[in-house]
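The complex appears here minus one protein chain, its other protein chains still in place.
Right, chain A next:
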Amino acid sequence: MSVDSLFSRFSLVHIEVKHKTNLVFPIGNMTSAKGHLPVSRINTIMKSSCDVDTVGKDSSIMMCKATEIFIKTLAQEAFRQSHANNKKRLDYKHLTDVVHSDTKYNFLKDILPKKITYAKYKEIMAKKNKQMAAEQNDDGRSSPSSSSSCSSSSEEDSSSESNDAGSHSA
């Protein structure tokens, strides 16, 4: 019986905690004085930038804290996305969703690219190849007939390669 009551109490607390994190953005506990990230490592990263000569001690401590807040903010924003799907899990996909939807994370777009299927990759590469071929044709001052062949190749996906080859030889 006592175990049962204990369990019920535990679950109550549990629900409360969950509720709290759902409602409040806990920016308050981000200001704890004790940091986790090594300042020396942050300093190394800052110095590895070629246009920096010296880094003040205050600024590397500050950057250390800022990085910590950055990780927390990004994790929480991504977690809210996953929470919308009723999941208690943070996955790569949630991160990319946040990064690709907010303009202030534009600098991360190349570092956290969206995962795509191989079929989509093939599609993109085919498009790119076509563009490259078109550019090459433009550079070589192509005749209007070859450009028309290029446009026809964009209409017919299956025979695009053979068309490209033909335009190359011409």
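Brief remarks on what is shown
Keep in mind that, in the parts below, a residue touches a chain if its C-beta (ideal position, glycine included) is under 8 Å from a C-beta of that chain, and two chains touch if they have at least 3 such contacts; residues count from 1.
Here, contacts and distances are computed from a predicted model.
Of "Coatomer subunit zeta", "Ubiquitin-conjugating enzyme E2 G2", "Trafficking protein particle complex subunit 2-like protein" or "DNA polymerase epsilon subunit 3", only "DNA polymerase epsilon subunit 3" is the UniProt protein name of the chain excluded from the display. Listed by residue number, the positions of chain A touching the unshown chain are 17-18, 21, 26-27, 29-33, 36-38, 41-42, 44-49, 51-56, 58-59, 61-63, 65-76, 78-79, 88-92, 94-95, 99, 103-104, 107-108, 111-112.
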